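Some chains have been omitted; the remaining ones sit where they do in the full complex.
Chain lettering (A and B) follows the sequence in which the chains are written, and residue indices restart at 1 in each chain.
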Amino acid sequence: MKKVLIIAASDSDLEVMCNAGKILDEFGIEYEMTISSAHRSPERTKELVEKAKNEEIKVIIAGAGMAAHLAGVIAAEFPLPVIGVPLESGVLSGVDALLSTMQMPPGVPVATMAINGSKNAGILAVQILATSDEALKQKIVEFRNKMSMAVQEKSLKLK
Amino acid sequence: MKKVLIIAASDSDLEVMCNAGKILDEFGIEYEMTISSAHRSPERTKELVEKAKNEEIKVIIAGAGMAAHLAGVIAAEFPLPVIGVPLESGVLSGVDALLSTMQMPPGVPVATMAINGSKNAGILAVQILATSDEALKQKIVEFRNKMSMAVQEKSLKLK
């Protein structure tokens, strides 16, 4: 059963957003990845959220650039966590997407990641699911340990 | 017959947004002013746009602060001009609203005004209507002349 829905605002955003999917694959979590824009396909976006509600999707990850309304628009309709990934696109290095995604008004949060932080979006989705899944939580601890050991190995090579 | 719809994202935005209405009054243009949020009342926002289409509204003016998605969300559904007014709200002096309103992706423009520039939103709406109304165009020329004479009068007082 799919637990996470990943929506990229455009096909040019797919390459970056795939990193969220890779993490979910690594943790063995089923997900769907698709494309929809808050501005160019508002109906489709709305339908995707309705479908996600019906299919009992637990987390939606949305990645968009420029005036990035996608995560906010989804968060306005979806009752469970929405993770927003501001994407570097156009000339402002993603600062426009960052503020459009993060500065949500009281009542409708978007869990915002770093600019282009799709990998972390995947990890946060895993952490959210792990709040009710002890085995998954254990996998995160192992993932962290590997990360820490990788640092140590690199510093050993240095000498 | 109403020609312009003004939407403020929250009641705290009404005071600033009223300046758009005052200009429309000054030029004798009928309008409706209401409140709706892209995030807290997405359904209502959608319905307002549908109603505007049916009532043959020519221009929508939308004012919002922070991650200001209102104008963009309306522009995604409304085929005629949408004017966005980024509002100073929260701690970032409206820079978040500015980028969220203006940095729209290709295909869905929002005619963006200065931060808190609701008066100019009213004037632009008049200018748009004046493209097919010679008398209105003449009124704009007079409005400009008065503005220019006010500068001259102030500089005379200076001496």
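Observations on the model:
Here is the rule we use: contacts are C-beta pairs under 8 Å (C-beta built on N, C-alpha and C of every residue); 3 or more make two chains touch, one makes a residue touch a chain.
If you're wondering where the values come from, they're calculated on a predicted model, not measured in any experiment.
Identical protein chains form the entire complex, numbering 8 copies in the structure file, with 2 of these shown.
As a convention for this text, only the chains that are shown with their structure count from here on.
The copies chain A and chain B differ by a rotation of 180 degrees on their C-alpha atoms, rounded to the nearest 5. Between the Cα centres of chain A and chain B there is a gap of 34 Å. In the complex of the two chains, the chain B residues touching chain A come out as 9-10, 37-40, 42, 65-67, 69, 72-73, 75-77, 90, 92, 95-96, 99-105, 107-108.
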